Every structure is written in C-alpha cells, then in structure tokens.
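Only a single protein chain was left out; the remaining protein chains are all shown in position.
Moving on, here comes subunit A:
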Amino acid sequence: MKIRLDNVVKTFETFRAVHGVSLEIESGELVALLGPSGSGKTTILRMVAGLEYADAGHIYFGEEDATDIPVRDRGVGFVFQHYALFPHMTVAENIAFGMKVSKTRRDKATIDARVADLLRLVQLDGLAERFPGQISGGQRQRVALARALAVDPKVLLLDEPFGALDANVRRDLRRWLREIHQELGITTLFVTHDQEEALDLADRVVILDKGQIVQQGTPEEVCRNPASAFVMNFLGDTNRISAAVSDGVARLGEAEIPAPGFADGPVEIFLRPSDLGWSSSGAGIPATVARVIDRPAGRRILAMTATGDAVELDVAPETRVNAREQGVITIERARVYAAG
C-alpha cells in the first residue's frame, strides 16, 4: 500500500517535533527514516501508525485519508524498539494475539496454522512454547516481527529495529529482514539513527534534522551527492576545513579544489578520510602525522596541517608512516559547502 504524508506537523507542549513533513512511500518500498535523536523520526513513524495524532496535515494510505483512523483500525504492524512482547504469554501466544482479538473471526486451527507458518518464516520453529524472557534479544526481535505480520498489516513499521542488539546479531538480522521484505513485498518504513543500517537495508533513505526532511533518495544518491553539510557529516566520518574561494577555486595549502558556483569568500570543505591520501611530497596540504591507528581494513592517520586543522585520513595497510613524520595530504575527492 502506498503511503503519503502531506505537510504533517506535530508539537509536544512547546517542542516542535515535526515541521511540515511531506513524504511519499511507494507500495512495496523499504524506506529508512534516518536522523540523529530528536530529529522527529520516531514521531513520524508513530503518526503513521496512529500512536500519535498529527496536529496538522494529512496521512494517506493509498487513496484513503488515514489521519484520523485510530491505531486499532489502521491495519499497521508495529515493531517496538524494545519489542514490547507480552511477557506472560508464550512466543506462540504472542504471535496469535492479534488474530485472537481481531474483528474478523478465525477458528483455532486457522490461527495455529498461521502461527506455525510465521514461526517458520522467522526461523523460530522450536521456540513456540518459550516465554519472551527465555529467548535471546535477536530471537525476541524476530518474534516481534512475526507478531506484527500475523494480522496481515498494510504497512510494516519498525522503530529502531536493531538498536538493542549487539553488532554481529544486528548485521545478520539486517540481511534477514531484507530477505523477508523481498519475500513478502510489504510496504515497510523503519526508523534508525545508524547510517550504516539505513544504507545497508533501505531502497530509499529519508534524512531528517530538527523535524524536517533534509534529503531523500536512494543510498547511492545520498552518499554520492549529500545535499548539505549536515547530511555529509551525518552519513559518515568527515573532516571539515574552512577555506576561501577566489575565482571559483578553493585553495587548501597547495591543493586546488574546484568550487564552481561559489562566490568569492569563505566556504567549508568536507573531506572523507577515505578520499584523502598521504604522500611525502607533491601538491597537497602540508601536515605532520600526530598518530597512526591500525585497523583491520587499513591504517588511519591523525595529522595536523600547517594551518592547525586536525585531519583524519585512511591509507592502505602497507603504507609506511610514523608519528611526527612530515608530508602532504593529497585530495582525491572533496565537497564544498557554504560556510555557516
């Protein structure tokens, strides 16, 4: 089902959580709402679910205006950040709950068969009679998903689905959720503050800041072409250096960075560590190595430029470099944004 938000606003007492957000999610799409805490992403998700009402604006499910449909009748599957499994019910009872309370009557055999199907789908076949307290975090997450899917929701909503899990479990579940989504084709919206998670999982990423959408697009679009300094900064490690533009070119040491369309004056240059290199001489920014950090994929150099900016750069594992060594930072790619 296609979902459309039209100029949605939400204010909590005096705090404006969401300012006029408009967003379209195509049927069957997997979309991530990505933003730092306090950016309004969870509030948007809860408004789509009907757990919060919008102060202004409309939310459409397909052609239907769902703005005032209560959560109970909205037909969404919601997976809570901490799963909210019913602790006094077994895994099977948790999954069956939605079918038991639904207005459409189902007989016991139908419910049992559906529970068994769902348990197979989330790969928890043997755990039907366990209680939520007796299974692991990753398993709880999968039960929560099965429970949400049991009522055949039009839309699946997940609030920080992997936030409470440790890194390895998180990665496995992410891939697995992607597979489930491919299999079921259900329109899915999830909230995360983890850019890696959003880029890894979503068809489209919607980046939020202070209650507004700052950019949306495929992972490729937002990574290759961040619309603002905020997006650039939020999507990954970056170095920010102030510079001045003259005649459409910004200069950092010996390096020249084209800045077409920028008037002469101060700008900010953003450099990803992986877009920089280290060389003993050449056209670049003169710098001194402060420290070298070794990582499985390569070495990270913490360098101090001659003008006093701290810069981090990633180099190949074979690079021979030591602290206090002098050289230049070479620039492969850079992005220029207006200062401010």
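Everything that follows uses one rule, which is that a contact is a pair of C-beta atoms (placed from the backbone, for glycine too) under 8 Å apart; a residue touches a chain by one contact, two chains touch by 3 or more; residues count from 1.
Here is the rule we go by: contacts and distances are computed from a predicted model.
Undergrad: Hey, which one's the missing chain according to UniProt: "Heme exporter protein B", "RNA polymerase sigma-70 factor, ECF subfamily", "Sulfate ABC transporter permease subunit CysW" or "Monosaccharide-transporting ATPase"?
TA: Its UniProt record gives the name "Sulfate ABC transporter permease subunit CysW".
Undergrad: Tell me which of A:H88, A:R120, A:R224 or A:R333 is the one touching the absent chain.
TA: Residue touching the absent chain, from the options given: A:H88.
Undergrad: For the chain not shown, which residue from A:I69, A:L121 or A:I135 touches it across the whole complex?
TA: Going through A:I69, A:L121 or A:I135 one by one, A:I135 is the residue touching the chain not shown.
Undergrad: Given that one chain is not shown, which residue among A:E26, A:D166 or A:D264 touches it?
TA: The single option touching the absent chain is A:D166.
Undergrad: Extract the touching residues of subunit A with respect to the undisplayed chain.
TA: Residues in contact with the chain left out: 49-51, 71-74, 76-78, 80, 82, 84-88, 97-98, 101-103, 133, 135-139, 147-148, 150-151, 165-166, 168-169.
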